[in-house]
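For this depiction, one protein chain was excluded, whereas all remaining protein chains were kept in their positions.
Then we have chain A:
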Amino acid sequence: MAERGDPTGRTATYCVIGAGSSGLAAVKNLRQYGFDVECLERAEDVGGNWNFGGPTSRVYASTHVISSKPFTQYPDFPMPDRWPDYPHHSQLHAYFRRYAEHFDLLRHIRFGHEVVDLRPVDGAAAWQVTVRTADGVEETRHYAGVVIANGHNWQPKWPRYDGEFAGELLHSMHYKGPDVLRGKRVLVVGGGNTGCDVAVEAAQHADRALHSTRRGYWYVPKFTFGRASDQVNDLLIGLRVPRRLRQWLFRATLRATVGDLTRFGLPEPDHDILETHPIVNSLLVYHLGHGDITPKPDVRRFDGYRVTFADGSEDEVDMVLCCTGYLATVDFLADPQRLNWDGDRFHLYQHVFTPRHDNLFVAGLIQPDSGQFTIAHWQTVAIAEFLRARERAPHAVREFLETARRKLDHRYTAGVDYADTTRHYYEIAHHDYVRGLERTINRLRRAACTR
């Protein structure tokens, strides 16, 4: 490793931080474009979030993906035909391992290397990375550029409530399986996909299951019309059915099949379908209909084991499981301004490029309404095209960064204004966003070809 630690900063090697779904795609695509890459991974295995039991893994025993295979897989490494439409997390982990082996990525990855500091050197012509190995030794290396792929679903976001809760207060990051629920009265907080998954498991394993959500949602079953539901949606998008008509069709379908959810005590959705990312869950409604889950509004305060809800109702629980999401953070970056951190969020062009640097990128910092890895693939292709254009047509890259500065806050939400909470900062509509990446890739490619 000594040759990488060249203190002069004269290195042509690029650094990828993290060997999860986005980091692996970055290593593979940068290699494919002819760049030297070294990937630093804190865990001892690839997979990041999908490396069950790893330091930044937040999947639980029953996690399955919520987007079907065609939307989830890397486009040039399809998942096996024999796998189901919605694979299990253990299959995902096997998938990332096979991807790394097939494309010979493992020899570029340093496992057990945690990045603790990242700062520019030489007027940002290079980047200095400090890593800490498992035995606590720290060392510094220089790279020509850095792709940050540290994931954004591992730093817990806790809600704040009045009063003190005397029972067990957990975040979904601690939730690995239903064993902890047995024999308990459990309150699950949060109406996201994790919250609904955990509420279902509480219904199946706990003594009582209460599910607190702030608003009404649309619950989309995993299958409609004999296909994975996201395939039905994209069939309509691909056939250029306007959004209003799609909304009407989905509303009509849900009314005709699932029906009015207020009869189970759920609030009416305060928004139209497709206006927030859908909750993809077939089982929540099933258990509501069997009375296994008691729907509850927002929590107002705790008092010992007693919970008071926004509607004034009270209940007693032994455990509160907050499925309230995660916060995006790049805690090793010495100066978060480098990524346009405003104290609340990162402002990046297409969630990838910072106009301040031509050698610092972020991959995977998105909340798509669809699969993640397909999109991470195209993000990292865009990064590779950028680096190639930077070598061949520097002026075009400068122009590109100027566009990036102007359009920094363009959001790829297909015209829908997702509600403004931290989770929604990085939300994208996959068809809008992938088209944006496609334009970027072709623009950079044209520049590199014509010089």
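Heads up, the rule we're going with is that a contact is a pair of C-beta atoms (placed from the backbone, for glycine too) under 8 Å apart; a residue touches a chain by one contact, two chains touch by 3 or more; residues count from 1.
Convention: contacts and distances are computed from a predicted model.
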If you had to name the missing chain as UniProt does, which of "Spermidine/putrescine transport system permease protein", "Response regulatory domain-containing protein", "Alpha/beta hydrolase" or "Sulfide:quinone oxidoreductase" would it be?
-> "Alpha/beta hydrolase"
Selected from A:G177, A:G238 or A:P394 as touching the chain missing from the view = A:G238
The one of A:L40, A:I148, A:V285 or A:V381 in touch with the missing chain is A:V381
Filtering A:H395, A:H410 or A:R446 for touch with the omitted chain leaves A:R446
Of the residues in chain A, which ones touch the absent chain?
-> 31-34, 69-71, 75-78, 80-82, 98, 101-104, 230-235, 237-239, 378, 381, 431, 434-435, 437-438, 441-442, 445-446, 449-450
